[in-house]
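Part of the complex only, each chain left as placed.
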Amino acid sequence: MNIKRERFRIGSAPGAENDMTGQMKTAVMKKGLHPGALIHVGERKVEKVRLTVMDYNQDMFVERELGTVDESLEYADRETVTWINVNGLHDTEKVNRIGEHFGIHPLVLEDILDTEKRPELDDYVDYIFIILKMILVDKETGRIDAEQVSLLLCKNTVISFQEGEGDVFEFIRERIRTGKGRIRKAGADYLVYTLTDAVVDNYFVALEEIGELIEDIEEELLEDPGAETLKDIYGLKRELVLLRKYTFPLRELVHKFQISESPLIDRNTKLYIRDLYDHAMQIMDTTESYGDMISGMLETYLSISSNRMNEVMKVLTVMATIFIPLTFIAGIYGMNFENMPELEHHLGYPGVMVLMLIVGIGMVYFFRRRKWI
Amino acid sequence: MNIKRERFRIGSAPGAENDMTGQMKTAVMKKGLHPGALIHVGERKVEKVRLTVMDYNQDMFVERELGTVDESLEYADRETVTWINVNGLHDTEKVNRIGEHFGIHPLVLEDILDTEKRPELDDYVDYIFIILKMILVDKETGRIDAEQVSLLLCKNTVISFQEGEGDVFEFIRERIRTGKGRIRKAGADYLVYTLTDAVVDNYFVALEEIGELIEDIEEELLEDPGAETLKDIYGLKRELVLLRKYTFPLRELVHKFQISESPLIDRNTKLYIRDLYDHAMQIMDTTESYGDMISGMLETYLSISSNRMNEVMKVLTVMATIFIPLTFIAGIYGMNFENMPELEHHLGYPGVMVLMLIVGIGMVYFFRRRKWI
């Protein structure tokens, strides 16, 4: 069980900067700035902001890495589906440039750059804006971390913004390249669905990890609980509180997606979004179930603890209670009075020994009847 | 009580593969596949996929086992009610073939093959799709297992998909064969109602089993609680968390069924569905009540535990407190000072014995007043 021991340590965890209180920094950092001022809130996770573009339709596809934002614009105005992906958010100028070209509201750009937003979907008529959380579980510390992924669905164009380099979209690119499945035949809305689905599927990975942790700790709890078990349970509870914050808005997000009447979303894609909604519900269900289980574990821990103390107390009580009167008897005949006739009697010693035996057996009998031994 | 001892053991239970974390595997296994890709998720529970068809109306019925999917199609297009039943899901080709013939959306086929879905009903205009969970209680380990049953209600045709071989539909087949009751007179929608009702009724069996477990553990709790009782309560709580996951979506499912305006569902069948809704509500009520009871049991266990410790502590305290001062007095007169006049006095010994008696009786009196003995 020791491999998990380093989990949930507070303060020393590398991912600890990005925890709950981190979310407050936005407001503090931004006080004094007018609303809509572009400022990147969050850790700088990549060296250099990187832009890539994929442009495709049923018959062809183009994939390019771009130097400047303007290079992407030539693709955006075509009839083909264009996917512009931005890795890294600290170059606010580039984000601003994209915003200008596609007519994105400054508040939206601000939200893209503020990596502490909750998941949500907003329909701005000309485009749909989605904020998602990519859940990552730090294998080292077991702590949950979340990277923000923002999606903009414009006409024929999808723009995705990510904080860091590595993503869960590689398999989607591969599918576009090879033309497998429906993706090359469908429009930009289907691409947004696919991207959202990829991020949502990542929740399952995190849940699976947590599920395994629960099973481990459960086993430990029922087999050999110790002070560490308690810390593990507490840590788990803490992570789940965090996870719930990312999970609960998801349902509303997908629901809005599903009922949206925006012309940007094709009726055929709706069926897929319904599927996504089921996933969101399943994630919520499981998160809730995990919460119930962890509560049960805390209660059970307390009961087991109490049980154990009972065991310890019983042994102490039995030992002490048997020997205390015996020692007292021995103490009496250890007194130095001159006038103690029993001491001189030749049957005094064996008599006292027999008395002690009787008392001792009586005690044992008493405990047996109480089912303590 | 020992017969239940093997219950809820974690890790060693045969049904353990199909537990909560199992639900996550879907997403993990399927990452990289495009949405709608057909892949069977779950255990392979039968050797060979088996197809049977029943075709009936008020006047006749046909029952056949089929070799290929295509054989079933001749029945499907008639005016008679056709029930195609599929046991085993690993032969994705067969499922695909059915989907093609009846015009089923790939996402629906995907859901049929993914045995980790939550119960739900979706209306796809041309057909209605229902996912159900057949609750099974493993008699050996007391753990809850669920097998997925999917139903497709098309015009005049019902297709049911099951993971394993044995089902709870045998008595329905018997009713069709003998023509008892309303079933032969009614349409495909009534058949779907009957199938759903059979699955829902199975929940009652599981609840009854759990109810008996609760009574057993309750008795144990109030008569003679031990460490095992605690594990039993915890295990029960865990199973109930799982059961709730299968139970809660049921209500919405039946509600959707009831309010559906699909022409596939006859107005006369609605009355029966209302009855089904009552059943779903009753299942939910009972699950909730069980949850409340188990919570009460955990709290009570803790209190009983604490009570017992009190008992043990009292005995220890009484014994120790009576004898500690007595032993001290004996210790004094066991000292070897030369100048101890009491030792030589001829009333010293009886005097000390009387003193001890007084102290002892005083102690007993003190405890009696505190109602400890």
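We just call them A and B in the order they show up, numbering each chain from 1.
To be clear about the criterion, a contact is a pair of C-beta atoms (placed from the backbone, for glycine too) under 8 Å apart; a residue touches a chain by one contact, two chains touch by 3 or more.
Predicted, not measured: the structure shown is a model, and the values here were computed from it.
Note on stoichiometry: the full complex in this file contains 5 copies of its one protein sequence, with 2 placed in the shown coordinates.
Please note the rule applied: only the chains that are shown with their structure count from here on.
A rotation of 70 degrees, rounded to a multiple of 5, brings the CA atoms of chain A into register with those of chain B.
With centres taken as mean Cα positions, chain B sits 26 Å from chain A. Within the complex formed with chain B, the chain A residues making contact are 168, 171, 174-175, 180-183, 193-194, 197-198, 201, 204-205, 207-208, 211-212, 214-215, 218-219, 222, 271-272, 274-275, 278-279, 281-282, 285-286, 289, 292-293, 296, 299-300, 302-304, 306-307, 309-310, 313-314, 316-317, 320-321, 324-325, 327-328, 331-332, 334-340, 372. Chain B meets chain A in the complex at residues 10-11, 20-21, 23-28, 30-32, 34-37, 105, 107, 111, 117-118, 120, 122, 227, 230-231, 233-234, 237-238, 241-242, 244-245, 248-249, 298, 301-302, 305-306, 308-309, 312-313, 315-316, 319-320, 323-324, 326-327, 330-331, 333-336, 340, 342-349, 352-353.
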